[in-house]
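Here the complex is missing a single protein chain, while all its other protein chains stay put.
Letters A, B and C mark the chains as written, and numbering starts fresh at 1 in each.
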Amino acid sequence: MRIAFFGDVVGKSGREGLCDALPDLRKQLQLDFVVVNAENAAGGFGITEKTANEMYDAGADVLTLGNHAWDQSETLSHIEREPRLLRPVNYREGTAPGRGAGLYDLPDGRRVLVMNVMLRLFMQPLEDPFASVSHEIDSCPLGAVADAIIVDMHGEATSEKVALGNYCDGRASLVVGTHTHVPTADHRILPKGTAYQTDAGMCGDYDSVIGMVKDEPINRFVTHMRSGRFTPASGEATVCGLYVETDDATGLAVRCEPIRVGGQLAEIIPEV
Amino acid sequence: MRIAFFGDVVGKSGREGLCDALPDLRKQLQLDFVVVNAENAAGGFGITEKTANEMYDAGADVLTLGNHAWDQSETLSHIEREPRLLRPVNYREGTAPGRGAGLYDLPDGRRVLVMNVMLRLFMQPLEDPFASVSHEIDSCPLGAVADAIIVDMHGEATSEKVALGNYCDGRASLVVGTHTHVPTADHRILPKGTAYQTDAGMCGDYDSVIGMVKDEPINRFVTHMRSGRFTPASGEATVCGLYVETDDATGLAVRCEPIRVGGQLAEIIPEV
Amino acid sequence: MRIAFFGDVVGKSGREGLCDALPDLRKQLQLDFVVVNAENAAGGFGITEKTANEMYDAGADVLTLGNHAWDQSETLSHIEREPRLLRPVNYREGTAPGRGAGLYDLPDGRRVLVMNVMLRLFMQPLEDPFASVSHEIDSCPLGAVADAIIVDMHGEATSEKVALGNYCDGRASLVVGTHTHVPTADHRILPKGTAYQTDAGMCGDYDSVIGMVKDEPINRFVTHMRSGRFTPASGEATVCGLYVETDDATGLAVRCEPIRVGGQLAEIIPEV
Partner (left out) sequence: MRIAFFGDVVGKSGREGLCDALPDLRKQLQLDFVVVNAENAAGGFGITEKTANEMYDAGADVLTLGNHAWDQSETLSHIEREPRLLRPVNYREGTAPGRGAGLYDLPDGRRVLVMNVMLRLFMQPLEDPFASVSHEIDSCPLGAVADAIIVDMHGEATSEKVALGNYCDGRASLVVGTHTHVPTADHRILPKGTAYQTDAGMCGDYDSVIGMVKDEPINRFVTHMRSGRFTPASGEATVCGLYVETDDATGLAVRCEPIRVGGQLAEIIPEV
């Protein structure tokens, strides 16, 4: 199976970058399935039904979220009727609307399990991400029920991300991080066959502080005072993601390469 | 000027990887100056005089540290007599031995200012890194006193790193992050001419949890109990760093590319 | 000198409790000087000119703030023209309006130095509170320039508070904590003569979660979701503070006792 995963879409620049690039990338890379982290799609904070639909229309199969899941209050109801939108799976049962994992059918009958999970180091203490992810995978094992399993781990600390990746090694097709808004260059296939990258990076304008116009974030670090709001930077986005090819016999990865298109960062597109 | 910077050297694997690769890289890339973050060189924790000397012998001009600076007690005296070893610059005056910034002479008379600074988000609250770095740069400005300025910002959060990089844009040759042990793929030249990468990545075995044998870190995330010590992983290192070329007229960057050699990550060496 | 210090005034309940009790307490305890932490006076978040004036009218000589200093945007200008309002002293020079320390004259000519300082453990990294407080005290030493020195340390962790108290021992009349909204029972005179209490406690309704109506804070701990705003609890306040008597010859404390009046907590008023 040919899969692409794209990191945190930030604001209008990120949405436009993604929606412009995705149709071509789907064709060029012959993608079967596309997951996009969209927690910052709506003006940098959360997601709206309108912005979600733009991304489905451009070729996203599933959208994932993170700590910004609920920044737009409409998401509380939107997520209940939209099975393609996933919030972190490790909310205690009964506390959050929507779902954190879904099994999706491809037109040809293959099935992909996708989940979004929040890590805990320097973040909110949701339920144990290691146990939560294990539980989801065990309910729908790779090769037996799911033809591919994609884990979006939304987290800050590299140690926790690498630990979770290796904890899942051999049981998922791809474990990829989001949230830091900076792509890492450590894409690889772990020893037991799981594709891994610590962070997918954002889809947004990199001439910014992780997607926001630079002045206010710098000002806050320097003065510890607010002098305005955070607003998404509006320059051309770099669309950042990952291309993964799996072996349909096992669901494990045979190829894992970065995708970076447009904007400030060096362009790289896998050759298929 | 041709500069290379290498990220956190972890344990024996990291030292051997670096010391094997560096002589060839110095030649091949015609390097004028090499800085290495070595806070994890000695068994994963701090640095000893012996391990430092191995790296100077292999071609490192300056070694920088970070939150692990004092893990080896001998460093308290070692750093007092070794001007090529830098601890974070933002200790309050009179509190830490050694120095956090140094101006180094090349054989041809050009001079390089190097500093190591600790960031504060999710870390210890040393003195303000923005003010500290500004102060050091202003005492020895690029183009006027220093022919190149290299800032090693040792920190966790991408927002703080990108903010500091942009805060220094136009006033330094290179601002590069360390500490997360994962290389980022966002190397670029900022609008006013400063080369930037959020993290250089570690020189160490990537089949690990940020340099350590995987079992114990995973165990601690899963159980919140210790069942042993952290020990550096001993597989082949990937030597991770950055190549930067500056314009000697301005000290600003004209080229900025990643270096990754050996081990688990995809190899990349700039063509010179 | 007879001094009283009252902890974080929370919302209308806190203001009414304080303003009702203070005139009588001033008389009964023959108070020379009254300091009130008022960072939550305006609806639980920050302070307005109107709420500040209510407290000055009731007998407060100086109001101090904390991490909520700027919750009301009018404070940015209000504090510039109101010398009796103090924000944390450890903002880097030039970054925050207003002042963090003031020397106040009593009608009889005695002078009191008051400062507000933010601690850093689990809080924002303002400038070093130990150095900042030392600097302020040294500029206006006890016994020489100031007849009394009052330090309001706004912080979370008991270790940092006790450490700062002892660091100032013998150089201040009173070092008292604020911010946790819970009074501690460790009031005492430290070995070199400084009165100390880890936290003064809030002036507010204790049938609450640190001043706020209980449902929403509990809900957030249980679900990690928001279901509404924090609103100040409106039951009768317990006015919580500290009474300190100093020796005018030295400025050091000779007496240090708690004050708790009204509401849910056991009442205690020093006998004078």
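Convention: a contact is a pair of C-beta atoms (placed from the backbone, for glycine too) under 8 Å apart; a residue touches a chain by one contact, two chains touch by 3 or more.
None of these values were measured; they are calculated from a predicted model.
Only one of C:76, C:106, C:145 or C:209 touches the chain withheld from this view, namely C:209.
From the options A:15, A:68, A:87 or A:120, the residue with contact to the unseen chain in the full assembly is A:120.
Within the whole complex, the absent chain has one touching residue among C:76, C:103 or C:182, and that is C:182.
Counting the whole complex, the residues of subunit A in touch with the unshown chain are 92, 120, 125, 127-128, 131. For subunit C, the residues in touch with the chain missing from this view are 122, 128, 130-131, 156-160, 162-164, 166-167, 180-188, 190-191, 198-199, 201, 206-210, 214, 217-218, 221-222, 258, 260, 264-266.
Contacts to the hidden chain, counted on subunit B, fall at residues 70, 91-92, 95-96, 124-126, 222-226.
Basically, only the chains that are shown with their structure count from here on.
Judged by the touch criterion defined above, the protein chains are all mutually in contact, each touching every other.
If each chain is reduced to the centroid of its CA atoms, subunit B and subunit C end up 43 Å from each other.
Residue positions of subunit A touching 2 or more other chains, listed in rising order: 222.
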